[in-house]
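A protein chain is absent from this complex, but the other protein chains hold their places.
Our next item is chain A:
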Amino acid sequence: MPWKKLPSCIILFLALAYPVQSKLSGQKDSFQEDLLISPLKDGKLLAHFQFTTLVDAGGLDGKDGRYAHYGLFPKSIGQIIDHHRVQELHLTFTQGRWQYEDWGYPVAQSAGTGVELWAWMKSDDSIESNWRSLTNTLSGLFCASLNFIDDTLTSQPELSFRPEGAKNSYNHNEKMREGTEVRYGILPHENVCTENLTPWIKLLPCKSKAGIATLLNAHKLYDTNYHSMAIHIRPVCQDANCTSQSLELVQTVTSVLDPVRESGRRDWSFSSLFGREIQSACPVSDRSTVTLLLPPDEHEYQLTPSYDTITERTAQLERPMAVYNLSQHTEPLNLQMKWNEDQFSYPLQTSKPRVYAHKYMTGYGHERGGVTVNIFNNMNESQDISYFDSVPWFLKLYLHTLEVSVLGKVNIQQNGKFRAMSVCLDKLNKASNLGYLDIVQDLYYQPAVDRSRPQVLEMKLRLPPDSVTAVSIEFDKVFLKYTEHRPDANRGFDVGPAVITTLLPAGDDNMASTVLELVANRQVSSLTLDTHTRQNTKVYTEILLASLPTPDFSMPYNVITLTCTVIALFFGSIFNLLIREFKVTEDEVEEKKHDEKGDTPDSS
């Protein structure tokens, strides 16, 4: 009776097949690669590479506490975050400065010049040693001097640098933040180059052998106005209720290229920008797209080859975007854009972004100085921001000199005129009682400890509409020990940027990141842009160079030598005095003889 055997056969087959299948499909690794290109207003070209690897986080805090079997997710990164109990990690290598006023806001979270590292880690007794070990390990992995982020550069922001994982978003972060602590460190002086890019590329599943990453040509990439390379690791929710989590690794390279520099025209192609073409999509990727954010006027340019899909222009997104899906392309893709103009003329007026800032040093001399941050708000409404600044211990801040002054249309109802207003810290309450703007909402200050921790100044500010808010503080410069100076002592010491974190709705100056989110959510075809979602935007100021009093490094030797010489001279003369024989010369003797007439003189 063969039919009788059949069901049991099927059951047996299923029983055999099930565990195997569930195991293999249980590794929900996925990999997506995206390239976003956007012409900027000043003729530059933004190229933003983004590689996203997702892994089931259930495996990462597995039953034996250790995740050991890696697929697409790089093992080295997985081991690092696992070993150091890292919840969330952001590491950015930046060369050059993002020009907020010309370019708007960057696509991914950018950072100040140099290397920035911040991580949310499990808070337990070993967090300090974990952080130290984390910086050392990453330093080895990326060939960077991250190990110099020691206690003197590490700070714990209280108001900025909130967790970014979906699990602990802004709305309900307090509960989720329990049991974790943030550590932040920046090395403004670090140069970023090929030796950092090579290990970064090795983390990609396809390395630079296939897919979008083939365009990452170090020779071209570092010949740009701005370059930033980052890895962001954070837990994200797999569904709306967040019942299960994934671990997301986002690797980005953001670069601002200048096609105008060589030809005077804005024309570009992949081969002219990167010296390469995209041969094929990375075979292990789930999605592989090139997205081009087009200029508003479609008669200005020509595009070859033509796009696969394009979005409609809407009120929020007035620039359409063309999408190339690489997995559908069999030919190598060499995207070309030609502008219908002979020569590019630089725009004289650019629209400023809504919130941006500048930082500069004040004062003169080697003894004391000051630092001022101007924060611009170009919106017609007041804006809440949080301000973060970590100042090294060798600049001794004086909190009583902290001054927050506003230049803007305050009290416009009263006199209808621009009016400068200065609010000192001790007058803050008075100012708010008087009905002036309550600008400083919250303030957190951590004094420095010499040679062991930096000052941290954090403020929650409410920027008045259309205003410039200046935050200034004065400091003394410390005379360092001569061994504490760098080899190039007269260059000065770099001081990291101030960071302004604010929630901004999507808008014209924030176009690119919106686009990327849309691509990521696969909403390219049905574009619904929610203007109410506000994005967590960070604005970094310039880094500063503080010149400290520099000693004469040969001084210790000089002092020793001089002292020795003086002692030797002194000794020599005293010794000579002691042993010298003082004799009356013959002439004198004769004279004396002559004087005393016959008396025999004693030899003295």
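What we mean here is this: a contact is a pair of C-beta atoms (placed from the backbone, for glycine too) under 8 Å apart; a residue touches a chain by one contact, two chains touch by 3 or more; residues count from 1.
One rule holds for everything that comes next: contacts and distances are computed from a predicted model.
The complex appears with one chain absent; UniProt names that chain "GPI transamidase component PIG-S" among the candidates "Meckel syndrome type 1 protein", "EF-hand domain-containing protein", "Pescadillo homolog" or "GPI transamidase component PIG-S". Which of A:141, A:250 or A:402 touches the hidden chain is settled by the complete complex: it is A:141.
Touching the missing chain, out of A:127, A:193, A:237 or A:284, is residue A:284.
From the options A:70, A:344 or A:444, the residue with contact to the unseen chain in the full assembly is A:70. Between the chain not shown and the residues A:210, A:231, A:335 or A:471, the one that touches is A:210.
By the touch definition given at the top, chain A reaches the unshown chain through residues 19-20, 23-24, 27, 66, 68-72, 74-76, 79-80, 83, 137, 140-141, 202-203, 205-207, 209-210, 280, 283-284, 557, 560-561, 564-565, 567-569, 571-572, 575-576, 578-579, 581-582.
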